[in-house]
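Only one protein chain is missing from this complex, and each of the others stays in its spot.
Chain naming follows the written order as A, B and C, and within any one chain the residues start at number 1.
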Amino acid sequence: MRYLPLTDTDRSEMLARIGADSIDDLFVDVPEIARLDGPIRDLPMHASEMAVERHMKALAAKNLAAEGRPFFLGAGAYRHHIPASVDHIIQRGEFLTAYTPYQPEIAQGTLQMLFEFQTQVARLYGCAVANASLYDGSTACWEAVAMATRVTKKKRAVLSGALHPHYSEVVRTMAKFTGDIIADARPAIQAEPDIAGLTSRIDEDTACVVVQYPDILGRVSDLSAIADAAHEKGALLVVVNTEPVALGAIRAPGDMGADIVVGEGQSIGVGLNFGGPYLGLFAVRDPKHVRQMPGRLCGETTDAEGKRGFVLTLSTREQHIRREKATSNICTNSGLCALAFSVHMTLLGEKGLRELAAENHRLACKAADRLAQVPGVTVLNNAFFNEFTLMLDGRPARDVVRALADRGVLGGVSLGRLYPGVEALQQALLVAVTETTTDADIETLATELEALVKEAVQ
Amino acid sequence: MRYLPLTDTDRSEMLARIGADSIDDLFVDVPEIARLDGPIRDLPMHASEMAVERHMKALAAKNLAAEGRPFFLGAGAYRHHIPASVDHIIQRGEFLTAYTPYQPEIAQGTLQMLFEFQTQVARLYGCAVANASLYDGSTACWEAVAMATRVTKKKRAVLSGALHPHYSEVVRTMAKFTGDIIADARPAIQAEPDIAGLTSRIDEDTACVVVQYPDILGRVSDLSAIADAAHEKGALLVVVNTEPVALGAIRAPGDMGADIVVGEGQSIGVGLNFGGPYLGLFAVRDPKHVRQMPGRLCGETTDAEGKRGFVLTLSTREQHIRREKATSNICTNSGLCALAFSVHMTLLGEKGLRELAAENHRLACKAADRLAQVPGVTVLNNAFFNEFTLMLDGRPARDVVRALADRGVLGGVSLGRLYPGVEALQQALLVAVTETTTDADIETLATELEALVKEAVQ
Amino acid sequence: LEEPLLFEIGHSDVTGVDLPEVDAGALTRLGGLERSEPIGLVGLTEPETVRHYTRLSRQNYGIDLGFFPLGSCTMKHNPRLNEKVARLPGFADIHPLAPQQSVQGALEVIDQLGNWLCKLTGMPAVAMSPKAGAHGELCGILAIRAAHEARGDAREVVLVPESAHGTNPATAAFANYRVEDIPATPEGRVDLEALKARLGPDVAGVMITNPNTCGLFEKDFREIADAVHEAGGYVYCDGANFNAIVGKVRPGDLGVDAMHINLHKTFSTPHGGGGPGSGPVVFSEALAPFAPLPFVRAEEDGSFTLVEEEEREESRGESFGRMTAFHGQMGMFTRALTYMLSHGADGLKQVAEDAVLNANYILRCMEDVLHAPFAESGPCMHEALFGDRQFENGLSTLDLAKGLIDEGYHPMTVYFPLVVHGAMLVEPTETESKAAIDEFITAFRSLAERARAGDESLKKAPYYAPRRRLDETAAARKPRLNWTEE
Partner (left out) sequence: LEEPLLFEIGHSDVTGVDLPEVDAGALTRLGGLERSEPIGLVGLTEPETVRHYTRLSRQNYGIDLGFFPLGSCTMKHNPRLNEKVARLPGFADIHPLAPQQSVQGALEVIDQLGNWLCKLTGMPAVAMSPKAGAHGELCGILAIRAAHEARGDAREVVLVPESAHGTNPATAAFANYRVEDIPATPEGRVDLEALKARLGPDVAGVMITNPNTCGLFEKDFREIADAVHEAGGYVYCDGANFNAIVGKVRPGDLGVDAMHINLHKTFSTPHGGGGPGSGPVVFSEALAPFAPLPFVRAEEDGSFTLVEEEEREESRGESFGRMTAFHGQMGMFTRALTYMLSHGADGLKQVAEDAVLNANYILRCMEDVLHAPFAESGPCMHEALFGDRQFENGLSTLDLAKGLIDEGYHPMTVYFPLVVHGAMLVEPTETESKAAIDEFITAFRSLAERARAGDESLKKAPYYAPRRRLDETAAARKPRLNWTEE
């Protein structure tokens, strides 16, 4: 019991001080019906570090880790190189084992970091204010819809068909209970997003329009027209971004009129982790909306000696003060992931982020060109950042993905998995390319795809 | 150039302040003949972290790492489980990136750790005083011989034939230059060490006798008789230990009359690392010998306010003060490895070290019994701790080791490799067993050995 | 060592990564959306970055540095093995949408961890995807709403004790319920009779924390549950304090319908300065069918399936849907499972016992110098509750808390629960040694005595922290939420 410092002698002395005969005297308030007579059955007893490490390594070995093999999965989670110093820093005990900084005098490390993080996110998104993080992109998306209904006092949200289907599903799930009305759609398989179709769905009852940028098919397009259309009807434009690296190459959502920008921050500093923990980013363009924001905010102030310092602020929005009137029920968020993001972003800086984005785009263009040469494969997109949609002749993309995995190639995400049952989308394969992709990886994917598509067509 | 903070603007400003026109103005004192006109040729240019990591991982992947495969190598380096917290602690920047603690006011962390380390080592060895570490066991062994010649003012060292041959070789190499006389021998293949033979070689000119415990064949035997014989002739007994875990089960060398105890500390906290960095341990039984010791010593003192504190002390023995009259030329030693050792030893404690030793011995006995059942295989030792010698019928152990490696089994160290050309030792295989060895590993080794020995005999 | 802000030391043309220079000509297919304006970010080289954050870290207090008795937050040691395991490429470097055949080990981790949670709580089902405690509460409340709706029963009220965490009422409100308070008895527990009286056809359920936030075990929990069930409602148990009873009591035996478990509290995954957490929810048979997607199903052939929307109909037709994009906090799952395997069933029982022992020891060593409102209500569980009623000269809980900082401790939780004046909630956890606790008691007693004596110097504490008291009012009045050039 290597994590338990009390010795039996300690325990006896402490029981004596308390005036209890045995440890069970301290559990007298547990009703008899619920008292257990020993360790819970059917579970193993304690084990050495070595034995546990072996067990967990055996489980890890059953997974096909991305490193060293052709890997093209994206659709909301991206594999980027994370500098070694990021992990070093987040393992500093003072960061790792600290609590939420409610005692600012001894939490300036976390607080200053969050202040810097908020600044980085706000600038990346072209917004005025960002919060100190939420759970992930999808829950941030729902929080944005909820905030829009609070701000506009309207209850209808129009979701773009090209919003990540998991994100729409989260919004729909939550809205079922809150009574909000969600208008959503499936993506149309076409080279350009249907902006006119989307704006035509905005009406006077609309609280917000939610669009993804780049969208689920990897397309990028100007959002200004949507912003104008939304604002005209008194609705807010919510923009979702799942690949922050893209914003090193393309215009910021805030600059195109987005009112709330949310996204997944995982690409910067966090790693794939099979889906979590990730990092929800949340920012607003107009500072007047700050008091409707969910989540923690860190602000600058001074201490009793006049030194600059940082504190959590505007907490009257939050559940621990406002209880049922809070802007969100969020308490724990993604502090350590925010740190990882901020450290990685600091290493990148303006220059590095732009170079990283350029490198991603360059390689994605290269991959798109190569894959377009494969007989039976068409690239759908005109424009994209580092992810695009392939249309495969004759064979459901889902099968192709599985067949590729059998050959050790993680070839992409099939739209069939994301949209089960939607016939029009079954042939579509999402392919993401990052700086970690090699020319050899692209070649392998092309070759393997060629074989599989040919096989299907024959 | 991610490690270089100066910008071109900085460089220009600084050159201007210095009054130089170009950076090459600062290298004017380099003779023209040696000035290079650009980066050195035939070497690659700078590379991204990702590219370098890939390169190094590709090299690492060419090695057969021990984990997860049957592994029985020892002979001076042992594979033990190292708790994860050890590596966490040694990566704390305040330990990792500190210098030798010459400024004690801001190095109490390192210094207190060394004071604790010295205490741990002294107690483990049954000695009065241990130093703050040397490079490794083999160089510590040489330093012990050199110290014995200083103390006794005699120049002859008698080495046991069962001293690790690399250690004897280091001593012989050094002695060739210092003019010391080394009497050494090869190990006799027998179940018990030849103590009488060794003591008979001690004469009045002998500065020290050097024995290993457990010895190179894994044998353990009482050292008292050798100590007595040495002391009778005015010689010191130097005891070498290459497996500190053993001292959790068997008597301490200091308690049997050893005057200087040295050893390799790698087993506790350090890891295999293909031979380095390792950790030289060095202790003396009699405190009067302290001023003849090599290497750093940390001592307790007080500061100007009377608070307890620690400093490097007795540095008049050392090269940076005494120059050519120093007790050793050592400067850098193994600080971080000493920290790893000390942390691991702290986690073990008296109880854990004894349990660890017992578990090693239990598994080694189990392995010896199982391997003794293999036809054509004999266990040489009567007594051993976690390593013993197998005699193989009909086939040089060296070939067997290679054939086993082809099958993914790291089956031991052949004495043929350690003693090339010594015919009598070619059939001997050293097998080490630790707590990391599983029953399945033992079974695999037995099965594979059986096949190989049978093949040879046929 | 003071550390300037990143934006004061960084530069837009400095970077700590070595990437190819931007070739503007390569940005060919961005649909005309190339970013032309500066983003406004700054960079540092690696040496500067490591130093910036190392220096910042040293202005923080963490468990690694000392005792951290934050009540209800369960600041226990974070084993380093857990950190190592979570970083294995087989767990850290796999994609949430990878073909299931390629992530069988990951699905098995989720299955094994779920199995542990079900056995430890005595509940039949578990939802693994909630991202933190409050998300778990939402998960539980949504399942309750879904269950009621499934039978056309549109109940509107959730009952919550006054002493509850703020997340409870916030969650219920977020799920569009009206929140009503449950009164407490003078001894600090839920008033069973008052609760029974309030039950009725409009009450969807109750949310009760057990052990409660006064640090007491709700003796009447089983009767409460029976009464709620009889009235057609469901029982949500806030599992934030499960640390006190893990391995000793199974909530399922007390009639719980849903309970979240904070892996970052009871099961030692690190708090990280504010997250990430992980809040799996265990369910009773009644609520299990409504649990969210996706979930892991163990197949008879030993393989594992991640059940997503596609199989919704066949597998869990009544699921209320998806709460988050992927399938939960894998990085926390691997850590928590590692922790459970390390402790085992016997060790986890000892965890609860030692946590409770430590808390009672503090309670009994302090009650003569500090107001302990529920000291007579029986043993406390894992935390001891005090109040500031006996302080003089206007000194308050806040002053004592800041005084603790000067003694080298993190303060306890203050002003929570709301039911006690100037509440101080002290939770030692099981990973503190007796020596550490004895030292804390000495410091805590001395501060309590100073506060009772009206020592005004406490009003300006801390004196020895990186900062003196910070002006939170000014921060809120004129918020400065990011850096701008003066």
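As a convention for this text, a residue touches a chain if its C-beta (ideal position, glycine included) is under 8 Å from a C-beta of that chain, and two chains touch if they have at least 3 such contacts.
What you see is a predicted model, and the numbers here were worked out from it, not measured in a lab.
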**Message:** From the list B:229, B:297 or B:390, pick the residue that touches the absent chain.
**Reply:** B:297
**Of B:205, B:222 or B:286, the residue in touch with the unshown chain** = B:222
**Request:** Against the chain that's been left off, what residues of subunit A make contact? List them.
**Result:** 1-5, 7, 46-49, 83-85, 87-88, 93
**Prompt:** Touching the missing chain, which residues of subunit C?
**Reply:** 1, 9, 18, 45-48, 50-51, 54-55, 58, 63-66, 76-77, 79-80, 342, 408, 431-433, 435-436
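We take it that only the chains that are shown with their structure count from here on.
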**Asked** Which positions in subunit C touch two or more other chains at once?
**Response** 11, 13-17, 19, 44, 46, 50, 54, 79, 81, 83-84
**Asked** Which subunit B residues sit where two or more other chains touch them?
**Response** 2, 48-49, 83-84, 88, 93
